[in-house]
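Notes to accompany the following structure.
With one protein chain held back, the other chains of the complex are shown just where they sit.
Order of writing sets the chain letters: A and B. Residues in each chain are counted from 1.
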Amino acid sequence: MSAELFRTCPESGLQFHKPAERLMKAHAVASIVFLLIGGVGALLVTLTRWPAVHLLPADRFYQLLTMHGVDMLIFWLITFEIAVLYFCSSTLLKCRLATPKIAWLGFALMMIGMVVNNLAVMNGDASVMMTSYVPMPANPNFYLGLILFAVGALIGCFVFLGTLVIAKEEKTYEGSIPLVTFGALTACIIAVFTIASGAIILIPTYLWSIGYINHIDPAMYRLIWWALGHSSQQINVAAHVAVWYAIAAIVFGARPLSEKVSRTAFFLYIAFLQLASAHHLLVDPGLSSEWKIFNTSYAMYLAVLASMVHGLTVPGSIEVAQRAKGLTNGLFEWLRKAPWSNPIFSGMFISLVGFGFIGGISGVIMGTEQINIIIHNTIYVPGHFHATVVIGTTLAFMSLTYFLIPTLFRKQVMFPGLVKWQPYLFGFGMAVFTLAMMGAGTLGVERRHWDMAFTDSMLGFDYPASAYTFMGIVGISGTAAVIGGAIFVLVTVLSVFFGKPVDSESAWGFTTSRVLRAEPIVVPEGGHAAAGKWGFAAPGTFLLAIFFLVIFVIYYVINWKYLASVWPIS
Amino acid sequence: MSAIQPPAEIVWWKQPLDRVEGTWIAIALTWSLIMFFMMPFWHIYGKQNLSNEAYRTTPQAFLAKTQAMVDEYTVRTETAANLPVVRPPPGSDVYLVGRLWQWWPLLEFEKGQTYRLHISSMDWQHGFSLQPVNINTQILPGYEMVLTVTPDTSGEQTIICNEFCGIGHHTMLGKIYVTEGGQ
Partner (left out) sequence: MNDQSSQDEIVRIPIMQRMLDNPFLLLFIGVVFPAVFYIIWGIMEIVTIPIAN
C-alpha cells in the first residue's frame, strides 16, 4: 500500500484513497445527471397536475411520470448512495477501497442500465410507471435496464463490504467502525435484500416480456416487486440518517449521545424496516390480516421506534455539543444560535424535521392496516413519499454535497449567497407540496392520474372545489421546489467543473472547518446533564420530541375517526 | 470522538444511557405498542375491516357470473352506451368487472342493506376507489376480491380507477347509486 495512493484533505483532515475518490466523483456526478433529468420530469408532471395549467397530453404525462419515478427513486438516490458507501468505508476508515476495478465495472453496469431504461421510456412504449405492474407490458429494455443497474449496484454493495473486511484486516481503525459507517452498513444490507428481490421478480418479468414465460402472477409480482420498490426507499432512510449523524459531526463535532442506542436503532432497521413493503399490499386480495398487521407494523413498530430514537439522538447530540460550547441559556439557545446560513446544517435540519413530522407521521398512519382503505393509491401516497425521499433523503444528500464539493472535488462552492437560501426554498417548497398532496388525497384525489376533472368520461365525477385548490397549491409549491432543485444542480455542476480550486485564503467559510480535529472531549462541569435541564442532557430536543409525539397522536386519532365515518366493510 | 470516527471506548455497550434517551425510548415504545394493538382492536370493535376473502378466478369465469347477474337484475340503462344499471337483492352476491376502461355494470344498492361485492379485473391491474365515501382497494386480474359492504349513506357514489391502467385510465369510471330503504 503506497502512500501516494492517499491524499489528506488539508481543510477537513479526511484521508481519501485516490481510486476510491475517483469512483465517488463519478457516482456523484452521474447521480446528479439523473437528478437533473428526473427534475425536468418533475416540473412537467407538476405542471400537468396543476389543474389550471394541465400542461401535457395524457400519453406524455404518463411517459414523463414513469421517467420521473424511475430516475429519481432508483437512479438518482441509489447512485448517490453508492458514493456515500464508498465515502463511509474507504474515507472514514482511512482504508483502501476493495477492488476498484470491479467497482468500476459496477459503475459501468449502472450507467448502461440507466441509459437503456431511459431510452426505453423515451421510446414511448414503456409508460408503465416505476412499478410496471404485470400484466401491463413494457418494452423489454425497461426491465433489462433496471436489471443491469441492480447488478451494478449490488457490486457496489459488495465492494463496500469488502472494504470493511480489508479495514479490519489491515487494522486501519481501532475498536468498532464509526457510527456513520454503521449507518451506511445498514443501508448496504437493506440494499442487498432490495436488489435480490428486484432480481427475483424483474428477471422473470424480462423473460415474460420477450416471450419466454407466458404468465407472471400479478399478486406474486406485487408481493416481490414491493420488496424492491419499498425497501429501496428504506435504503434511503438508513443512508440519510447516517448523513444526519455525519453532518452533526462535521458541523458541530457532535458525538452520538450513546453508541449503544444509536447502533441498536440501526439494528432495528436492519431486522425490521424492509417488512414495511407490506404497506402497498394492505388492500390487496388474499393476504391475511395477520400477515398484514405483522409486516406493516415492522413487527410491532420496532423500526418506527428506531426512527423516533434517531429523531431524538441526532438533534440531541447537536444540542449537547452546543451546550458544551456554552450555549446553555434557556431551552433553545443552542438551536437559535445554530449556523442557519450554512446550507450544510440548514439542509440537514430541514431534512430531519420534514422527514419526521411530515413523512414519518403520514407513513405510519397510511401504513395502518385499516386506515389504508381511505388512502391507498390516492395522491396522499406520493405526498407521503415526497416528504421522505425528497425532503428527507434528497435534501440530506444536497447538504452533504455542499460539504463534498470542497472536500472531495476540491472546488469552492459558487454563488454562496444563493446557496444559503437553496435548502429553504427546496425544503419549504416541498413541505407545502407534500401537505397539499395529502390534503387532496384525503379528499380522494387519485395518484398517477392525468385528469381529475374526468372530462372525457361518459359518467363524470366532480371533486369538491377544495380538492382543486389543493392541487393548485401542489402545482405552485412544486414549481418552487423544482427551482430550488435546479439551483442545487446548477451550483453543483458549475462549481465542480468550473469552480475555483479550494485554497485556504479564498475558500468559502465552512470549507475550512476541520472535521477531524483531535479535540479533547469537552464535558461541562458536572457532566452533560448539568449543562441541560431536568437532569436531561438535551432538554430542548426532548421538548421538541414531545411536541412531535403530540401531533402524531392527534393526527392518528383524527384518521381513525375519519375511517369510522366510512361505509361499514367486512 | 464524533460520529464519523470510531467510538472512543473499546467497550461502548456498557456506556450508561443519558436520562433523556431512556425516557424517550420508554415513551416511544409505549406509543409503538399502542399503535400496534390498535389494529387487532379495530378488527374486533371497528366496522371498517377487509375480510381478505378472495378467490382465484379467470376473466372468463368472472365475466360469466357478472353477465348472469346483469341479465337477471338490470332495472334500466344509462348513457348513450346503454350501460346496464343493476339492482341486486339485498344480501346477494354482486359482481363488478374492471376493464379497460370502465367499471361494469352500474349498481344500485339500498341504504342499510348488506351486499357481497365481488370485484375482479378482465385485463390489467385496476384500483377500485369509491368516491366521495373514499374506499380504496387494489383489483387484480385472476383474483376475485370480496368486500361485504353496508352503504349507510344514500346518493350517488362514483367508482374511480386509481391504479394506472393505460392511456384511457382517467376515463374509467363507474357508479353505485344508493337509494333510501323501502323504495
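Here is the rule we use: contacts are C-beta pairs under 8 Å (C-beta built on N, C-alpha and C of every residue); 3 or more make two chains touch, one makes a residue touch a chain.
Since this is a predicted model, take the numbers as computed values, not measurements.
Summary of contacts with the chain left out: across A:58, A:97, A:180 or A:270, the touching residue is A:270.
Within the set A:121, A:223 or A:491, the residue that contacts the chain not displayed is A:223.
The chain that is not drawn here is touched, among residues A:286, A:339, A:472 or A:568, by A:286.
Within the full complex, the residue among A:12, A:48, A:231 or A:457 touching the omitted chain is A:231. Counting over the whole complex, chain B has residues 10-14, 54-57, 61-62, 143-144 touching the chain that is not drawn.
Counting the whole complex, the residues of chain A in touch with the unshown chain are 161, 164, 176-177, 182, 185-186, 189-190, 192-193, 196-197, 217, 219-220, 223-224, 227, 231, 263-264, 267, 270-272, 274-275, 277-278, 281, 285-288, 291, 294-295, 299.
The definition used in the following text is that only the chains that are shown with their structure count from here on.
Across the interface of their complex, chain A is touched by residues 1-10, 12-13, 15-21, 23-25, 27-29, 31-33, 35-36, 38-40, 42-43, 46-52, 54, 79-81, 83, 123-125, 127, 129, 131-145, 147-153, 158, 160-175 of chain B.
Those residues of chain A whose C-beta lies close enough to touch chain B in the complex are 58-59, 62, 92, 128-129, 133, 135-136, 173-181, 217-219, 222, 245-246, 248-250, 253-262, 281, 283-289, 292-293, 297, 300-302, 304-305, 308-309, 312-313, 316-317, 364, 368-370, 372-378, 443-444, 446-451, 454, 456-461, 463-464, 515-516, 521, 528-529, 532, 535-539, 541-542, 545-546, 549, 552-553, 556, 560, 563-564, 566-570.
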